[in-house]
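Right, I'll just put the structure down here and ask away after.
Removed from the display is one protein chain of the complex; every other protein chain stays in position.
On to chain A.
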Amino acid sequence: MNSPLESNVLFLLGPVPITQAIVTTWAIMVVLVLGAFLLTRRLDLRPSRRQAALELLVATLDAQITETTGASPKPYRGFIGTLFLFVLIANWSSLLPGIEPPTARLETDAALALLVFLSVIWFGIRAGGVGGWLKSFAAPNPVMIPLNMLESVTRVFSMFVRLFGNVMSGVFVIGIVASLAGLLVPVPLMALDLLTGLVQAYIFAVLALAFITATVEDGQTKAPETAPAPKTALAPSPTNKDT
């Protein structure tokens, strides 16, 4: 067994090494996009079971976003929902024989953490402007600025490490057990890995949403007069209706 900390380069695309995780990610992207396209081809006012399941997924995600942010879910739905689906499918891809989940690799988890870090900045500036985003580090008072700046990095780093550690360890343990005890013994561990993958995907998405919400709220409460008007309405909406 290779070291879980080393990537298996399949081929080079110019100077760029294409690892198995990247190829698996591409496959997951194709599956998700094609699946989404096929599932959402005929959406009607009278929903089928398929459409009802899709709407249940979206409605649940919107409810989760609304409960966490207290604002309309529209600006966050695409990013948070895609993070959740990608991490979930990536985690569960370990069930396919010969497939190593991309989230069991440092690059993928680091990339996801980097996107969360950037999204916090993006949504913070979008909601309160640059000044509002910068002043969000002064919450609850300017003394906390160094700690807040350090926290903005460490919390994302902790997400990255948590996801990598859980997924990688699960894959590693299953690999070890499978190599030692045959085919049936790893099944309970694989089932546990399913649960772990779901929980990790949920935690990753909810933490990302919580970080974004904290930055947006801090930026708005600290600089309500100097910050430009937010491009999106973040006030609690009576309905979740958006297009």
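As a convention for this text, a contact is a pair of C-beta atoms (placed from the backbone, for glycine too) under 8 Å apart; a residue touches a chain by one contact, two chains touch by 3 or more; residues count from 1.
Here, contacts and distances are computed from a predicted model.
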| item | value |
| --- | --- |
| Among "Serine/threonine-protein kinase RsbT", "ATP synthase subunit b", "Glycosyltransferase family 2 protein" or "Tripartite tricarboxylate transporter TctB family protein", the UniProt name of the subunit that does not appear here | "ATP synthase subunit b" |
| Full-complex contact with the absent chain, from A:47, A:70, A:140 or A:188 | A:47 |
| Where the missing chain touches chain A, by residue | 5-7, 15-19, 21-22, 25-26, 29, 32-33, 36-37, 39-40, 43-45, 47, 51, 54-55, 57-59, 62, 74, 77-79, 81-83, 85-86, 102, 105-108, 110-112, 114-115, 239, 241-243 |
